[in-house]
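Here's a structure for you.
Excerpt of the complex: some chains, original placement.
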Amino acid sequence: MHHHHLHELPSEQVILELISYNREKHDRNPFSNVDELLRNLHPERVNWINLDGLNVSPIIEKLQAHFCFHSLVVDDILNDQRPKVEEFDDYLFVTLKMLYRIEGSSIDYEQISFVLGKNYLLSFQEKEGDWFDGFRERIKLDQGRVRKKGADYLLYRLIDIIVENYYSVLENIGEQIEITESEIQQDATEENFQKVQQLKKELIYLHKALYPLRDAIGKLVKDESSFIEEENVKYFSDVYDHVIHLIDSLDTYRDLTSSLVDIYINTQNTKLNQVIRLLTIISTIFIPLTFIVGVYGMNFDYMPELRWQYGYHTIWIVMIVIAGSMIGFFKYKKWF
Amino acid sequence: MHHHHLHELPSEQVILELISYNREKHDRNPFSNVDELLRNLHPERVNWINLDGLNVSPIIEKLQAHFCFHSLVVDDILNDQRPKVEEFDDYLFVTLKMLYRIEGSSIDYEQISFVLGKNYLLSFQEKEGDWFDGFRERIKLDQGRVRKKGADYLLYRLIDIIVENYYSVLENIGEQIEITESEIQQDATEENFQKVQQLKKELIYLHKALYPLRDAIGKLVKDESSFIEEENVKYFSDVYDHVIHLIDSLDTYRDLTSSLVDIYINTQNTKLNQVIRLLTIISTIFIPLTFIVGVYGMNFDYMPELRWQYGYHTIWIVMIVIAGSMIGFFKYKKWF
Amino acid sequence: MHHHHLHELPSEQVILELISYNREKHDRNPFSNVDELLRNLHPERVNWINLDGLNVSPIIEKLQAHFCFHSLVVDDILNDQRPKVEEFDDYLFVTLKMLYRIEGSSIDYEQISFVLGKNYLLSFQEKEGDWFDGFRERIKLDQGRVRKKGADYLLYRLIDIIVENYYSVLENIGEQIEITESEIQQDATEENFQKVQQLKKELIYLHKALYPLRDAIGKLVKDESSFIEEENVKYFSDVYDHVIHLIDSLDTYRDLTSSLVDIYINTQNTKLNQVIRLLTIISTIFIPLTFIVGVYGMNFDYMPELRWQYGYHTIWIVMIVIAGSMIGFFKYKKWF
């Protein structure tokens, strides 16, 4: 229904993949046909179905029919959504954002949604490519705990990898802030100002992603969902702590960025003050002198000084004294 | 009682309409007379009574008498109200704002109030025209779920359509922010400043509309009203998530707009600095030179330089050297 | 005890009045003597005792003795207090502020306190004059519901009238903001700045009055006081909604006023920039020209240009070319 806030999807190929595993066995296969995939589900294993590309509704409809999703779940998968967790009778629905920081440019998002059932996990991604390849390899090679655990642990690991990625994005921003700070202290260029604005914007968008994520994972931890085994709640609680830690860092970076603006303005003002001070010094010294030489450029018939033998020398001495005391005054005022 | 904060109503015609439907049947009729409309209610169907124009109190009084509203409900329908939900013994009262964004100008509001009973829904609008026409058509053609559901689902759909409209208004503002940002980075004109102020104002008014809306719909979801069937609570909960999402976006846009002000000020300052720098450069170069030429415009009888053969040429060389070193100094300071 | 923060009271006459009514009967009488008034109470009617002027303690002491108030209640009536609601065993104590907006000047406050018992309501006002006269007439003429209801409904109506008055004060401020905004966009005069400061101050004081009012009435609604009949709680709940609505508007107006400051500063800056730009244009054009004419005002014996026949014309052409290219440069920079 809410097609208006649908992400623009590239016409990439839709990719369907099933990874099924238990302590003993492991299979990983791509499928071009949903029905075939559904026939290959192993009830005694954990089944992870991953779908890249959401623009082919028949696939999603068949999955919906097979796993009995509520129609609102399909809406939420297809549309830009606030990160959230919702428990239904037969499954748990989780949707959140994966982050991509494109070097030199802004942050990009991809929505990823999960449906967790008793022995299956469905993951829906907008585009091909994710941060899970290393982890898929670990499953295959039976590294870590994943093959000994259920689908809930699989969900935890995937969320954990996504949150890890937030850390690296945020650390990258932290480094950018430090670099920009030292640049700004040297010169307040337009370019630096735009860097600060860019950083501010990225932090605003991260804020928009992180606060709902905290709420969503917090709900997961507190609600004691029946789809998450009690011994695994500790893991989600650990992810929750990481998200809170991320938010602390985010707030710290926001404060630092607003300090950057202060530093920028100060550097700019200091520069302007220097300019105005130079103007004042030059004007204050030469305007009175110019007046004096103007006086003796007048053509009055009767101007006795003009006739004096040392008039010219006297006037020079007077002017040097005036200029000298001006300079002394400026030195006293520490203007240069 | 509270007639003082009553919206100014145009003297448009009052329009009464009844749509009644169930799985099998559907009727849609305008009525000029309330009593006739009330006689046409179908107890076994969902009855949606819509009233456009609130300045004819006899109609509302008759509806109040027939459906036994509390007098406070009538007050709330007639006066500008904070979006709210209130449950009474025989009905549920909901009031909220519909948004109209008039192109190039500000946002306009229209208050819409609903009274939801067991098999009826009354909607009260200030003016003719709403966003529901497409949906009325869907009811007629039996598209979607609406004909299979009760009056509570009808209420959900109407609120959902209103909230959808908030999305499009907010997205429109988001686009305006981006356009204005790129314009401001080029030139800090008065016109751009007024655009930013306009955007800020619109966001302030949206803030005033969205936060109470969140409270109202949140109450609807949490209070487990007896007028909303349990299986339909999920729908209202979905609308609630949308409103929270809208508020996230709103806060993001407010942050972005306040960045716009920073960018505007910076562009303006950069421009002013340029102007002052030019003034300083010109003054600093020419004021000393003017002093020098003034010196040799003096009319002292005894000024030996004036008698030198190459005095004039010497003075030009001196002046060129002074001007040259000034320019060198400015280049070194990167002032131009 | 807390006499230090007592309002300065004018030496106006103290006015005592009793209005007693039920469905059938109505009496309204002024009294100069408390004992006489207390003898005139009708146990079977609602008795509304109103006291204007709080500087005659014997009256209050007699009322205290008759209605058995706690001594803290008397303290609270006599001293400037935060709006609050407190329930005692035999009565409910309510204190709040009435608002007076003096045209062209600031907002003035008057504290009003109520003591609600089973069949009586006492109201204590600092000064003569209130917003209740129209309502007293309605009681007399038996309009509305008041004669059919108890003392709690009377209290609701009085609070409602006070809150209504907040609306009109706030709307007045809203209009002032709009007027001031359009004035400021035209010219940033000192007078406009003071208007903005005045509006800000009024909103600060309103904030101080409204937030505790919300807490007080909210407590009244939630605490289910035994002095308010259940069917009348809806009315107080309606007043509560109005106060929340007022606070929303207040926050909106605070945001708008802080925008006004931004607009003021921008208008002022734009004006200053214009001034500095003019200074720069004039200086940049004429300072080099003045130098040139200075050169040919020098008195060197040997200056060949001075002897040329078209020297004077040439120098004019040179100067016009320089001035022209300067103006061209400014036009290109869009400085005028």
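To keep things simple, chains are lettered A, B and C as they appear, and every chain counts its residues starting from 1.
Just so we're on the same page, a residue touches a chain if its C-beta (ideal position, glycine included) is under 8 Å from a C-beta of that chain, and two chains touch if they have at least 3 such contacts.
Bear in mind the structure is a predicted one, so any value in this text is a computation, not a measurement.
Q: Since every chain shares one sequence and 3 appear in place, tell me the total number of copies in the complex.
A: The entire assembly in this structure file is built from 5 identical chains.
Here is the rule we go by: only the chains that are shown with their structure count from here on.
Q: Same or different for subunit B and subunit C, where same means more than half of the interface numbers show up on both copies?
A: Looking at both copies, the contact residues mostly diverge.
Q: So, what's the distance in Å between the C-alpha centres of subunit C and subunit A?
A: 42
Q: Taking the mean of the CA coordinates per chain, how far is subunit B from subunit C in Å?
A: 26
Q: Spell out, as numbers or ranges, the residues of subunit B touching 2 or more other chains.
A: Subunit B, residues with two or more chain partners: 276, 279, 283, 287, 290, 294, 297-299, 303.
Q: List the residues on subunit B that touch subunit A in their complex, please.
A: Going by the criterion above, the answer is residues 160, 164, 167-168, 171, 185, 234-235, 238, 241-242, 244-245, 248-249, 251-252, 255-256, 259, 262-263, 266, 269-270, 273, 276-277, 279-280, 283-284, 287-288, 290-291, 294-295, 297-303, 334-335.
Q: Can you list the residues on subunit A that touch subunit B in the complex?
A: Answer in residue numbers: 1-2, 4-5, 70, 72, 75-76, 81-82, 84, 187, 190, 193-194, 197, 200-201, 204-205, 207-208, 211-212, 261, 268, 271-272, 275-276, 278-279, 282-283, 286-287, 289-290, 293-294, 296-299, 303, 305-312, 315.
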